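Heads up, one of the protein chains got dropped from this complex, but the rest are sitting where they should.
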Amino acid sequence: MTEKPKLGVYICHCGINIAATVDVEAVTEYAQALPNVVIARNYSYMCSDPGQLLIKNDIKEKGLNRVVVASCSPRMHEPTFRKALQEAGLNPYYLEMANIREQCSWVHEDREAATAKAKKLVAAAVAKVRLLEPLTSREVDAEPAALVIGAGIAGIQAALDIADAGFKVYLVEKSPSVGGRMAQLDKTFPTLDCSACILTPKMVDAASHPNIELLAYSEVEEVGGFIGNFEVKVRKKARYVDVSKCTGCGDCAKECRLAGRFPNEFDEGLGKRGAIYLPFPQAVPAKYTIDPEKCLFLTRGKCGKGPKCVDACRAGAIDFEQKDEIVSFKVGAILVATGFDVFDPVRKPEYGYAGYPNVITGLEMERLVSASGPTGGNIVIHNGEEEIVPKDIAFIQCVGSRDQSVGNEYCSRVCCMYTAKQAHLVKDKIPDARVRVYYMDVRAFGKGFEEFYDRVRREGIRYVRGNPSEIFKRGNKLVIKVEDTLTATPLEDEVDMVVLAVGLEPRGDARKIIELLRLSQSPDRFFLEAHPKLRPVDTATDGVYLAGCCQGPKDIPDTVAQAKGAAASALIPLARGKVAIDAQVAEVNEATCRGCGFCVSICPYSAIELVTVNRMGHMVEVARVNEALCKGCGSCSAGCLSNSIQPKSFRDRQILPQIAALGGTR
Amino acid sequence: MSEQFEPNIVAFLCNWCSYAGADLAGTSRVQYPANIKIIRVMCSGRVNPLFVVNALQQGADGVLISGCHPGDCHYMEGNFYARRRLKLLKELLEFIGVDPRRFNMSWVSASEGHKWKEVVEKAVEDARAAGPFDQFRRRQIGW
Amino acid sequence: MDLNKLRETAAGIVSRDDVKYLIGWRRGTFGYRAAPYFVEDAAGVEELIFSPLCISNLAAYLTLVEKLPVPRGQEPDQRKVALLVKGCDSRAVNQLLVEKGIKRDQLVVVGLPCPGMVDWKLLAEKYPETEAPVEISWKGDDFLLLYNGQEIVVPRAEALAEKCRLCRHPNPLISDVTVGEPVQPWAPAEDSGVAEVEAKSTPERWAYWEEQFSKCIRCYSCRNACPLCYCEDCILDRLDPTWVNRAVNFSENTAFHLARAFHLAGRCIECGECERVCPAGIPLGKLNRKLAHTVREEYGFEPGLDPEAEPFQASYKPEDPEEFIL
Partner (left out) sequence: MSAMLLHKDKWSEFTGRLSGKNLWAPSLQGGIKKFAPVGEGDAVQLDAENTAVPPKALLFPQTETLFRFSEGQEDLEFPGLDEPVILLGVRPCDARAMAIVEKLFRWDYEDPYYLKRRELTTLIGLACNEPGLNCFCPSVGGGPASTEGLDILMVDLGESYLLEGLTGKGKALLEECKDLLEEAGADALQQKEQLVQEAASKIRRSVDPEGIPEALPGLWEDPLWQRVSAACLGCGICTYLCPTCYCFDIQDELEGAVGRRCRMWDSCMFEEYTKHTSGHNPRPTRRERTRNRINHKYSYFVDKFGVIACVGCGRCSNLCPVNIDLIDILRQVKAAP
């Protein structure tokens, strides 16, 4: 640090991009006279090989220890010139760039003014570069394991890919079984292959993969650390069933005093379950769970003369003494695949969902048409009076999507196609049914989608362009009030059943994940990716990746594609075994820090903590930066009253001389 | 005498939005006055308000600070801190009689090359109208 | 004010093994002065006073006391410090707790509800300082002087200190023990000092402060007396980088005072010590109060009310004002 600065200043012509407006010779002459400048040169293209060679040779021959390049934006070529310095044996952070192209020659016409400004910018760079410090970007070991949150199709796919690549995966699922939303679906558009048939094998694979530790009925409680070294705590909720003993035979459920008393979540409430239950027949793990909020024994301490499940279970798996368990482990990467909620149409009261049993959601329709569903795949519905097989069926699209009145401006991307699919299934199962679809626009953009939409229409399903304003009951029929906007005709359509094509929404518990992982939300409230185009699976938190509908609505193929992409991204730190830590991080002068903790409050990355140190016999608190978490934004620094915390390369002592140089004589 | 006063303006721009926006103005060949000289910082939250005082003391006739729009901060929150701190500084400067036209702050995103030009033009016009700020200059007064 | 009660309480506190000393006030050596007073044993409490002259904010001493290197093998003195606080002083204690400048368990706070202090300079215009200390006490709303052997009632309005006219919190907001009955808070006066400056045109304001800042001799009493200016290494003393040159001239003085006022934005508890101690009579309180007004009115925040509050400059709200941003 005490070595006298020996500067080289290189002014780029950028062909004529700079030289046409800035007198590069004059700037060179000016730079040569600045303090500590050993050599100032100009050259047609500094970024070219010969241009870089000029710098490298001067570093070697003239013993330069600092370099200023006056050329384009540092956002463009800073890495280029840093590399050049490094190749010449100089610390790459001994570089400062003066942006005399984007912020000078390209935006000013007056040659004199542009030249004068270029001189100032060079002077400021010279002033700063003299005080720059050598930095080394460090690497730390990455834990060769990943956490996948959510075991829907996205989470399962990502977990399988990472596990297949040879890394340990902790797959955490909140509900008792993996499978997620896809498991609830009947057939999938546009191919009409059975959802369960393609998903179930993957569920089994995920559970049995030697590299995957499945933590079902578990929730992530705490995430600390940083890319490569996350420390995770997961709460394994008590099932009150010893999974090592449970054979999944189901004898317990049959005997449960409350059997068939509660709506089954998996069937969207259309089916019923007891207090001890398996969410659905293909559940993985195929282990029963006691609902602690329902079970008589758990809520009241007493269940008849004794819990019948205990007697029924020949394996002796029922264990009311079971407690939640906290599991801790370390991972190098975290993949978020927490999925979505469907829009609750109670928020569109005009559709009468809350009042009419024959107004149902698309997801409920999935369970209704599913062979494994509560009706065994038969479409029967209660119209308030009696159970019927509906003959007049209407679908309403865009419920809770593209609708500012409910705060969802976005398109949910799947409703057009699942409606078409369900309309087709209705026609399939009730060939004489009259089926109408009320729509705003039909978006059939995916592979095979438009073809499927055409097919459905050929099957006699009528598409009416119009957004229904009201649904009310007349007799045992539902009346849809709507205007056919293509013919400008007001219509009243009497039907037996209405299916609302509800959209996809961020999960109600997304906030918890945001806080755990320091994620951001986009305006649609889905998790925000690092860049909408170029980093669609990364987040602002390094080492945390997104897959599936938690990032935005998408269909199964897109979800799987994104899951595979996210898995590939998450594999980068795992496969390398190392993660690089930014060198331009904040540093605390512990001797002057007063331990007020302002920086701790300010830091958006929780990268600063107060630690107790011994200052001449007194135990005092001072701030300390976790370099792996710090992003070098410097907000802490401007909020520090004793200026004790400083971002490297942007320290006060490096910026104030820049200010002096730019102020200077007018 | 009719030659108009060319103010010297020091600007602090965040790397991710405003500096990128100024770069975009360049690539779009948007023209604006050369009075503005930019210091790049990683985040507007890095701008210690005392930098503004220092710039005015060291020969700036005006200071401009620009960051990401609220909610767009690359570091999530830095611009919110900048907003609070710089509002206080602005109030203080006005209270001691520094012409408010010497201080401007803006939100300019990486895609707002044209807004950058407008902001610069306003800052330059403002500082020009406020005139040379020699009353506070370190070397003018002390030396 | 029942001085016996105060002395009794103080004696009890300083007699405790876990208390190092109690910081209070004693009669000054002449005129209208009251002096900060460190009581180390029960005998010392006899000199303790609480009178309208006890205007100084003793919280400054919590951080002013030097932490000397502890010789190897010895333990630092961990005993508590006891402190007498008026309402304004107690806000300083709260703010210090917010900033972890002090630890609550190292403190015994004796609250003194405060009926208002005199600005002795106002008194001295009519009743000049005498060699013998002048006794002053409260009499109803007014002040009672024992001046050259004569009892004189000075109406409150004639001698009440400016900070007390503006006071919103005359009763201590934090204390372990309170001596005296709470006082009824009075309607704070309009801050005419700040309003007068604000009413001036921009050049007039500059001219006003140019005259004021030019007087500064940079003795740093404003900084040192402030209970919330306590960085062990103040940036305004630092040479690398140099924020403010040590040279004394209008430019550096202005930069110094801007930095001082800015650092107190959202932290200043308006005890007025900076202005009171200034030997050059610079109305420094106006700078702090201007920012305190902004913080109170535009951000709805008042520092020093709650020891658990978020530090103002280290927090934000998404809806913070931004009308000034282009």
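Chains: A, B and C, in written order; residue numbering restarts at 1 for each.
Assume contacts are C-beta pairs under 8 Å (C-beta built on N, C-alpha and C of every residue); 3 or more make two chains touch, one makes a residue touch a chain.
Predicted, not measured: the structure shown is a model, and the values here were computed from it.
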Neighbouring shown chains of the undisplayed chain, as defined at the top: A, B, C
Contacting the left-out chain in the complete assembly, out of C:3, C:70, C:280 or C:326: C:280
Among C:194, C:225 or C:314, residue touching the chain not depicted: C:225
Options C:125, C:141 or C:211, residue touching the unrepresented chain: C:211
Chain not shown, touching residues in chain B: 58, 138-139, 142-143
Hidden partner chain, residues of chain A it touches: 34-35, 123, 127, 591, 660-661, 663-664
For chain C, the residues touching the chain missing from this view: 28-31, 33-38, 56, 60-61, 64, 66, 68, 128-131, 211-212, 214-215, 217-221, 223-225, 237, 239, 242, 245-249, 276-277, 279-281
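Just so we're on the same page, only the chains that are shown with their structure count from here on.
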Per-chain CA centroid nearest to the all-protein CA mean: A
B-C against A-C, pair bridged by the larger set of C-beta contacts: B-C
Intercentroid distance (Cα basis), chain C paired with chain B, Å: 36
Multi-partner residues of chain A (at least 2 other chains): 602, 639, 643, 652, 656
Junction residues of chain B - those touching two or more other chains: 49, 54, 57, 77, 81, 85
Residues of chain B defined as touching chain C within the complex: 49-50, 53-54, 57, 70-71, 77, 80-81, 83-85, 87-100, 104-107, 118-119, 122, 135-138, 140-142
Chain B - residues contacting chain A, complex: 6, 8, 10, 15, 19-20, 22-23, 25-27, 29-34, 37-43, 45-49, 51, 54-55, 57-61, 74-78, 81-82, 85, 117, 132
Complex interface listing, chain C residues touching chain A: 67-72, 74, 76, 99-101, 230-235, 238, 240-243, 263, 310-311, 313-315
